[in-house]
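Worksheet for the structure shown next.
Shown here: the complex without one of its protein chains, the others still in place.
What follows is chain A.
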Amino acid sequence: MSLTTMNRYQFLSLCLLSSLPLVTPSVCGQSTQHKGQIQVSWQSASEYASWYERGASVNRFGQGDNRLNLSRAVLESRFDVSSSWSAHSVVQYVPDPDNKVGFTELYAQYKPLSKGAYQPQLRVGGFYPKMSLENPDVGWSSPYNYNFSALNTWLGEELRIFGIEASLKRSGKRLKQPSAHNWQWFAGIYKGNDPTGAVLSWRGFSSHDRQSVFNESLKLRPTAGFMSPQLSGQAWQIEPFTEIDGRFGYYVGAHWSYQNRHSLRAYWYDNNGDPAIVNYDTGQYAWDTKFWSLAYKYKITRQTHLIAQAMSGNTAMGKARGVDNDFDSQFVLLTHRWKKFRLSGRIEQFQVKDLDHWTFDPNASDGGAITATLKWRITDKWRAGAEFQYLETKVANRADNNLPTRQIEQLWRLSGEYRF
C-alpha cells in the first residue's frame, strides 16, 4: 500500500488509532496512559514475492513493494483500575499483506506496592513472555534496529501467551543484607500456541518487524510437501495462536540484573503440544515445540550497550513426528548513543535442521544477517533513521518451485515516525 493509494479501510483504522488517546481520558478520567507510534518507511524490496503473499522471500516487503509505506501504527494503552491492578493493550496496524489491525497484547497486570524485598506479580491475558532484551520499546519494538533479529522476529510471528504468568521479584536494595543483585522468577501456563513452529519449519527464520495480531492467519508458499497425502490435513496457512490439543503449555524463566548494568534472562518454553492431534476444519496441527532462550545485556558505558541472545529448540508435528526439526539462532548487537543519534550493528545466524525421514518435505534452512542502523531522535515526537541489511538465507524447499535455494539480499530501509 502506498500513501497515495491509502484506501478507506486504512484511513479509518488510522483515524481510530489516533483518536483513541483523545477520547479515552475524558471517559476514564485520569487513569489512562497512551503511547503510540506512526511510522512511514521505504524499503528496497526483495527479488521475490514476500513469504506471506505465498512468495519465496523471507522479508516483509517483497517484489514490487519498494514504495513508501505506512509501515506501522501502534497504540499502547494502560488503564489503571486500582493501586495494584492495571489493564494493558497494544493495538497495531500493518499494511502487509492486507491492512491488518488487531491486538498484539491484551492483559491485566497485578503489581502491588510491596514494603519488603519480595514483590509478587501476575499477568493474565494475551502477552509476550519477556524473553527479549532487544524489544523494550513501544509495542514490543526495538529501539536499536528496524528489522528485529531472526529469533525475536520469530517470537513476534508465532509466539504469544494466552494464559497466566506469575512472578516473584527480589529487590536487592530492600534485603536485610542489601545487595546490588536483583532477581525475578517467572512461571506461566497457557492455552493456544499449538501450531507454533510451523512457519519456522516451512519458511525458516526471517528478519522483519511485523508482529502477528491475535487470531492472525499466516499464509505460506505451497511447497511440494503440502501436496503429499501425509500433509493433506494441513492448510496452506498457519494460525499460530490457536488451541488444537486441549493441553496446557508452560514456561519458566529467571531475570537477573546487577546495578542496572548487567541483565540476564533465561527461559524454558514448552507448548506441550500433542503432535498427533489435528483440527481438520482449520487444517492446523498441534506442534510439539520447546526451546530455551538466553538473553544478556551489558551497559559497557552509559552510551554503549551490548546485547546478545541465543535460542535453541525442537519442533515436531504428526503422529510419528513426520516433521521433526531442531532449530537455533544467535545474535550479538552493539549500540552506541551519541547526542540525538543511535548507531546499532547486529550480526546473527540461524538454522533449522531437518531430523525426520519425510524426504518429500524438506525443512532444512539456514542463514545469517548483518544489520546496521542509524536512528535520529529529531525531537521526542519526531524520529528518523536508515538501515542496511545484508541477509543470506538458504531454504531447501525453495527447490520445489524451481527457485534457487540460496538468496543473498542487500536491503535498505528509510523510516520516519511520529511518537505520542
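Basically, a contact is a pair of C-beta atoms (placed from the backbone, for glycine too) under 8 Å apart; a residue touches a chain by one contact, two chains touch by 3 or more; residues count from 1.
To be clear about the criterion, contacts and distances are computed from a predicted model.
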Among "Molybdopterin synthase sulfur carrier subunit", "Membrane protein", "Methylamine utilization protein" or "Multidrug ABC transporter ATP-binding protein", the UniProt name of the subunit that does not appear here: "Methylamine utilization protein"
Identified contact with the non-displayed chain, of A:Gln63, A:Asn99, A:Ser171 or A:Gln349: A:Ser171
Residue, one of A:Pro136, A:Gly246 or A:Pro404, that touches the chain absent here: A:Pro136
Absent-chain contact - pick from A:Arg54, A:Lys219, A:Arg261 or A:His336: A:Arg261
Candidates A:Glu53, A:Asp80 or A:Asp326 - the one touching the absent chain: A:Asp80
Hidden partner chain, touching residue among A:Gly116, A:Gly233, A:Gly246 or A:Pro404: A:Gly116
Touch list for chain A against the chain that is not drawn: 30-31, 33, 35, 78, 80, 83, 111, 113, 115-116, 130, 135-137, 143, 169, 171, 174-178, 180, 182, 184, 255, 257, 259-261, 299, 302, 380
